[in-house]
Each structure stands twice: as structure tokens, then as C-alpha cells.
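As you look at this complex, bear in mind that one protein chain is not there, while each of the others sits in place.
Chain nomenclature is as follows: A and B, assigned in order of appearance, with residue numbering initiated at 1 for each chain independently.
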Amino acid sequence: MSDNRPCREELFEWINVVSFSVDDVKLYLDTHPCDRDALEYFEEFKKQRVQALKEYAKYYGPLTIDTACTPAERWAWIDNPWPWQEGGC
Amino acid sequence: MWNYEKRLQHPVKITQPNPEIAQVIISQFGGPDGELAASMRYLSQRYTMPYNEVTGILTDIGREAPEMFHLRGLQF
Partner (left out) sequence: MPNYRYNQQDFSRRRGCGQPSSVTPEAIYPVCRDSRSSCDELNNMPLAMAYVPWQEWRNIYEAEKGFHCGTIFEELNKPFRGIGGCQNVR
């Protein structure tokens, strides 16, 4: 890559990894709402997830409605592949 | 109520479509004892749950089943 854009597959994989960590600690926190270690873990991975999603949306289009940016001239949400299509998932 | 993300929780890549396995997976997902039915039960039971912790768990586990909507096994 000539510019600094991150590799799409790697960034996508990373989003899956950190999102899964958030999902699992979320279940733990449901029954352990005051566990400080778990709360810190959640904060850390939530932060990484938000960052990764923003970066992905910047280069490759939004994965969530919150990262869809309106200044663009076209509603990119429908352009990029859906998970069941080629290039998606 | 639901926030949609354009990705699966865990990536799915079918290299060898197999109708028999797809049948098994679908049978686990659908029907009265399937994951989807369980998910619907969890999502309904939250409304009368007196403990917040359990309401949270019912919500979070109940919402995991719709992940399975992307049944790539159907692509055979």
C-alpha cells in the first residue's frame, strides 16, 4: 500500500477480536457489576473497538450506523458488502 | 432496540458445502427446542424478571441467537 491505510482484512479481524472481548466481559459484568478488574477490561476494549470501527469506516466504509459519516456524497452504508456476500463477513 | 453491525461475531467461511451438516445446524437453530426459540423465551422473560442482573443476562444471551441468522450453511 502506498499510503498509510491499514490492511482491511487485518483491521476487520481486529474489530472482531476486540468486539468479542467486549461481548464476553459484558456477560460477566451482568452478574458481577462491581468487579473492578472486569470494568477496567471493559473500558480498555471498548475504547479499542470504537477506535478500530472509526478507522475502518474512514478507509473502507461504515460497519455500524454510528460510524456512517454524512459529509460523503453517497450513502455508503449500502455500497459495501453485507456479511453474507463476497467480501463481507 | 437493535443496533445492526455489518459483520458477524465470528467469521464464517464455508470451503466445502455439506447439506447434511447444514441440516443438523438448521435443526439446532429452528423448531421448538432450537436456539431461536430459546432466545425468544429469554427475551420475553426479561420483562417480569425482578433482578436486574438476570434481566441483563437474559437480554445479552437472548441477543446472541440472532447472530446465527447469518446461516452460511444455507449456501450449498
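Everything that follows uses one rule, which is that a residue touches a chain if its C-beta (ideal position, glycine included) is under 8 Å from a C-beta of that chain, and two chains touch if they have at least 3 such contacts.
Model, not experiment: these values are computed from the prediction.
Here is the thing to keep in mind: the chain we left out touches A in the whole complex.
Contacts to the hidden chain, counted on chain A, fall at residues 16-18, 20-21, 24-25, 28, 31-32, 35, 37-38, 41, 45.
Just so we're on the same page, only the chains that are shown with their structure count from here on.
Taking the mean of the C-alpha atoms as each chain's centre, chain A and chain B sit 20 Å apart.
Within the complex formed with chain A, the residues of chain B that make contact are 3-13, 53, 56-57, 60-61, 64, 70, 72, 75.
Residues 12-13, 15-16, 19-20, 23, 26-27, 30-31, 33, 62-65, 77, 80, 82-84, 88-89 of chain A are the ones that touch chain B when the two sit in their complex.
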